[in-house]
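Here it is, the structure in full.
A single protein chain has been removed from this complex, and every other one stays in its place.
Here is subunit A:
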Amino acid sequence: MANPEKTDRRAASSDSSRLSEDRFYDALSSVQRRRVLYHLLEEGETPIEELATVLTGWVATERGTMGTPADHTTHHLALHHIHLPLLAEAGLVAWDRESGAVTPESLEPLVRDIVRRSVEASRS
């Protein structure tokens, strides 16, 4: 899944300094973004449309309520304008704005593990 064109910046820094980057923490500071990244790491490439559906369904199951078209639109907009830009900026995902395809970057096992555990731990 590595995308050579996107790895030059990171190649210059060591793993530990990458972990300390503010961008990385910003990217993972939201539960929605951790869910997106977790889904991508487990399922591979996913269209933005389906990521919005997964986030909407996730909230619906937690609340036991109906996820509405308005909820779906809200998640889609947040993905487009906030979550995916931040995740891409931090080098965690590649996002093709033309096709809508979102792909996880090749991540260190430690990072994958942090993401997985943080998402699984929040399950009630």
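Operating definition for what follows: contacts are C-beta pairs under 8 Å (C-beta built on N, C-alpha and C of every residue); 3 or more make two chains touch, one makes a residue touch a chain; residues count from 1.
The rule we apply is simple: contacts and distances are computed from a predicted model.
Enquirer: Report the protein name recorded by UniProt for the chain absent from the figure; options are "Histidine kinase", "Monovalent cation/H+ antiporter subunit E", "Nitrite reductase" or "ABC transporter ATP-binding protein".
Expert: Result for the unshown chain: "Histidine kinase".
Enquirer: May I ask which residue of A:G57, A:P85 or A:G100 touches the chain that does not appear here?
Expert: That would be A:G57, which touches the missing chain.
Enquirer: Among A:E43, A:E89 or A:E108, which one touches the chain that has been omitted from the display?
Expert: Residue touching the absent chain, from the options given: A:E43.
Enquirer: Hey, which subunit A residues sit against the chain that's not shown?
Expert: With respect to the unshown chain, the touching residues of subunit A are 35, 38-39, 41-43, 50, 53-54, 56-58, 60-62, 64-69, 72, 116, 119-120, 123.
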